[in-house]
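All protein chains but one are shown in place.
Here is subunit A:
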Amino acid sequence: MRVRSGVAVALVAVLVGVSGCRSDAPEAQQGGGDVKFDVGVTKEPCPEAVDKAKGCIYLGSISDLTEGPFKALGVPITESQKKFWKRVNAAGGIGSFEVDVTKYVKDNKYNPQIHNEVYAEIKPDVLGLAQTLGSPTTAAILADLKSTGVIGVPASWTSAWAFEDVILESGTNYCFESMNSVDFGAETLKAKSVAALHFPGDYGDDAAAGTKLAAEVNGMTFTDIPTAPGQENQGAAIQKLIAAKPDLVILTTGPTEAATIVGGAAQNGFKGQFIGTSPTWNPALLKSPAAPALTALYRQSGPWAPYGAETAGHKALAESLDQAMFKAAPNDGYTAGWVWSYPMKAALQKAVDAKDLTRAGLLAAVKSLETVDYEGMLPEAAGKFSGEPNERVFRQSIISKVNPAAPTGVSVEKDFFTGKTAEAHQFAKPCYQ
């Protein structure tokens, strides 16, 4: 009996030892065109391959798809990315490979723990993440992304991403966007005072930090009004806003909260102007009782122009989407999903050109990107991923105004610009830290 136990223990020890020695990464293989690859790339074609002779690059997507607070964005982002890569594949793919973003799509319910779990599930099968939605959720997997060199495209705009090599962000962040909005308010709207009305966390706090910095530069009075999610929770924020009477309010909330605040403040005679970051807007608000107030008082800042703009990228997006589906629930999540995909395409192309499509090869390709062709949706300079954050951070943003006739209810008022605050800001750390 004792001998059997000894043998069993020895066997378990050997198994543990062997599994401990095993590397997670499979051995590198050679594909078409002598490209070296390992995880998440196969010689076999993609499930819905256009050209069956090509190999497949699998990218995962972790988004808010069913019951989280940002599903109204997550669903169109994911759909738009599927269309983006379908177009890439139809146009010949990436070298001797096509890209699949449909097989490993997971729902994070905007919960960091779930995000981590589903990431662990798909990690052995994907080269990188075509989408990792949310700041706190992405933060939950960031350590692993860094240790394994997995590139992730974030569906969020916090200023912390500029300090992470494995994060492939696009457009400016909430901090610089808010700086530009305040500069715009000071110059164009002649605002003398500004309030940051925001959710807590790296979304709202990042924008509030940018607002405060720009208020100081412009010599404006600054009021900080944090608020909690939920339209029924905005009463106190509205009261504080009315009491402070700022000329300009930088909003970083969700859409229903934004409408409640703008509508409620206007009902109380508030005359200040609002500029909300892109997640504060939903065109469906134009059917709400807050529509007149939004039309009169609200502008939207954004890292790029909304759906329907006249760039080649915007046109390609519109041509790729099922228009009936878009019109049923028009949303700039489609635009965001499309824009976010360009740097991943550029990085994959660069890695294939360098004949190294391993995770390490893709990371090296990302770090060497100097420009990205966004087909006009963003300037090519927005695709600089080499160098220090202060050198490479993209500082330009756009201001849009409410336009009920526009596809997503907003149209560009001021095209890409960098305000004086953003221009001069030394970006040495995330703004909210």
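As a convention for this text, a contact is a pair of C-beta atoms (placed from the backbone, for glycine too) under 8 Å apart; a residue touches a chain by one contact, two chains touch by 3 or more; residues count from 1.
What we mean here is this: contacts and distances are computed from a predicted model.
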Per UniProt record, name of the chain withheld from view ["Branched-chain amino acid transport system permease protein", "Transketolase", "Succinate dehydrogenase hydrophobic membrane anchor subunit" or "NADH-quinone oxidoreductase subunit I"] | "Branched-chain amino acid transport system permease protein"
Among A:113, A:188 or A:267, residue touching the chain not depicted | A:267
In the whole complex, of A:102, A:116 or A:231, the residue touching the missing chain would be A:231
Sole residue of A:133, A:179 or A:290 that reaches the chain not shown, by the stated touch rule | A:290
Please identify, in ascending order, the residues of subunit A that touch the omitted chain?
-> 66-67, 69, 71-72, 75, 200, 226-233, 235-236, 239-240, 243, 255-256, 259-260, 263-264, 266-268, 282, 284-285, 287-290, 293, 329, 331
